[in-house]
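Removed from the display is one protein chain of the complex; every other protein chain stays in position.
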Amino acid sequence: MEFSAKQIAGILNGQIEGDENATISKLAKIEEGVPGSISFLANPLYTHFLYTTRASLVIIAKDYVLTGPVTTTLIRVDNPGNAFAKLLEMYNQVKLNKSGVSKQAYIADSAKMGSNIYAGEFAVVADNAVIGNNVKIYPQVYVGENVTIGDNTTLFAGVKIYSDCVIGKDCIIHSGTVIGSDGFRFAPENEEGNKKIPQIGNVVIEDDVEIGANCAIDRATLGSTILRKGVKFDNLVHIAHNVEIGENSYLAACNVVAGSTRVGKNCMFSGQVGLVGHLQIADNTIVTAQSGLSKSITKPGGVYMGSPAFDANKYRKDYIHFRNLDELAQRIGKLEKESKNV
Amino acid sequence: MEFSAKQIAGILNGQIEGDENATISKLAKIEEGVPGSISFLANPLYTHFLYTTRASLVIIAKDYVLTGPVTTTLIRVDNPGNAFAKLLEMYNQVKLNKSGVSKQAYIADSAKMGSNIYAGEFAVVADNAVIGNNVKIYPQVYVGENVTIGDNTTLFAGVKIYSDCVIGKDCIIHSGTVIGSDGFRFAPENEEGNKKIPQIGNVVIEDDVEIGANCAIDRATLGSTILRKGVKFDNLVHIAHNVEIGENSYLAACNVVAGSTRVGKNCMFSGQVGLVGHLQIADNTIVTAQSGLSKSITKPGGVYMGSPAFDANKYRKDYIHFRNLDELAQRIGKLEKESKNV
Partner (left out) sequence: MEFSAKQIAGILNGQIEGDENATISKLAKIEEGVPGSISFLANPLYTHFLYTTRASLVIIAKDYVLTGPVTTTLIRVDNPGNAFAKLLEMYNQVKLNKSGVSKQAYIADSAKMGSNIYAGEFAVVADNAVIGNNVKIYPQVYVGENVTIGDNTTLFAGVKIYSDCVIGKDCIIHSGTVIGSDGFRFAPENEEGNKKIPQIGNVVIEDDVEIGANCAIDRATLGSTILRKGVKFDNLVHIAHNVEIGENSYLAACNVVAGSTRVGKNCMFSGQVGLVGHLQIADNTIVTAQSGLSKSITKPGGVYMGSPAFDANKYRKDYIHFRNLDELAQRIGKLEKESKNV
């Protein structure tokens, strides 16, 4: 993929300053620009790099006034950040535009396959699975029986989806992620010893969901574990049976949500956050890194910290004193001494 | 799979009230019942759903007295919860009853295969592996050299088992889990720089063990990392080299047990619990979520909380004061002021 300054300016509706035949084949940060790359300048802190960058093209703001000579060709646009994001997206679309079903994939005869599907080597699509249009199934993916995959969804190499799960449209699931494993439920009170409770529900993932690498989303005991529209997970997230994550909620890496908990919409949980089971979490709840929710939250928009977590502002104040606890204890000791002397 | 009320009543030794020809093909919660599904009523809090459910069949207690009209067919039994669990189990057994070795699986000539084995597409059974009867090896599983798998064990899609490991009977291992990776041991003092200590031990998993998705169980440096009979792990659990987990202990998601630690029997660790290396943990120990054990525990049956953890009751009391630490500090300040005034 090689593009000229002229082509790029056309795509971005920009104006060229310099060599309109300069060509690029990759995108780079301005401080890491090399010949053949295009970069952009949006953050004023990086302005000085404009005069030293080796990038062949740089996208800058229409009204930016040069303060010295530049060797790179400029493309002037209204919003360099947005323009560059547009290029990133185009680049990615071209790059990830795979299609065709490999002869070394296994597609069950009873599976229903949409149009323009990519299925890589050693992928498995099991009996009665229904795969939408433009779906990308990378090598070594496993799509179990009766699974449904919506249009335009991408499953990267090695994703495993157990039987009966439902994945929406425009989803992205990264390598190593497991969807539909059994929930962790046993009946220890049983006289025959610890006994597994069969997990016969499924996982339902709505449209526009992205799930990072090596996550594990358990199926429901009965009914469905649900990720609503627009949910985004980072890597290594664990979701237990019968959990529901509300629309557009974001869970960072290594989050753990225990069984039957329901998280509201637009929540944001930082890394290594944990939630115990059977909670109800209000919309727009924010939880700071390594914190743990042990109680339901009814008031939307709160920020929580600590393990167990409570109001983050209060936590921070208390934690300042914790950091001085040795001194506080000494002050108490001193008061006691004085008290005895009185 | 379709069953009539008559058939179900026969299986459960129950009595039909309503249409004995009503048929069902799935199991559902009473509040989510749809035509063609069977549900049950055990929890009194759900009683009102009996009068509105759309399920075709509902299992209820023999002595339950109706307080209004119902449209569903009833099956009366002694214990509706147990009866439904029995159906769940039957359903799962039928559903997971796969057999046959795929032509697209790779089975080494020197591997010893039991009877009635399922081996899915792109599964690998390497040299000298010994696979018991009724073992289910889902697609893309890797069974390394000299590995032994006991009768009736199921390895879901993509499980990876390194060479020389031993898996017992009646075990279930979920997708993405890795058994037998190298322990994390290096000899940094070595003059040649950081040097890997070869890990030539194995992992031994006894009978009746279930391991969730995307766990990682390291092999021993020498000897064995051991999971005893009846151990259950949730997803994303890490077990380091030379660890031993005692009979019937339960580890929830994202637990970390560091090298050479020995956990007793019947322990229960909540999510995100961590244990440092070289500990001895007494039987029946309970650890609350996100807590960390840094010392051995000799007294069985204790409950621990905090990081580092100590007695959970004591922790909870101290944590109440931590949540008021800002106020406590102010009270100290006030006392100091008064003290000066005296």
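General observations
Each chain gets a letter, A and B, in the order it is written, and its residues are counted from 1.
One rule holds for everything that comes next: a contact is a pair of C-beta atoms (placed from the backbone, for glycine too) under 8 Å apart; a residue touches a chain by one contact, two chains touch by 3 or more.
In this text, all values refer to a predicted model and were calculated from it rather than measured experimentally.
Annotation: of A:H48, A:K112, A:H278 or A:R323, A:R323 touches the absent chain (contact as defined above). Of the listed residues B:H48, B:K62, B:H278 or B:H321, the one in contact with the hidden chain in the full complex is B:H321. Seen across the whole complex, the unshown chain contacts chain B at 106, 122, 124, 126, 140, 142, 144, 158, 160, 162-163, 176-178, 181-182, 184, 186-187, 193-194, 196-200, 214-216, 218, 222-223, 236, 238, 240, 254, 256, 258, 272, 274, 276, 290, 292, 294, 307-308, 310, 314, 317-318, 321-322, 324-325, 328, 331-332, 335, 338-339, 342. Although one chain is not shown, part of chain A still touches it, namely residues 27-29, 32, 85, 88-89, 91-92, 95, 102, 104, 120-122, 138-140, 156-158, 172, 174-176, 208, 210, 212-214, 230, 232, 234-236, 248, 250, 252-254, 270-272, 289-290, 307, 319, 322-326, 328-329, 332, 335-336, 339, 342.
We adopt the following convention: only the chains that are shown with their structure count from here on.
One inter-chain figure worth recording: chain A and chain B are separated by 26 Å, centre to centre, where each centre is the mean of the chain's CA atoms.
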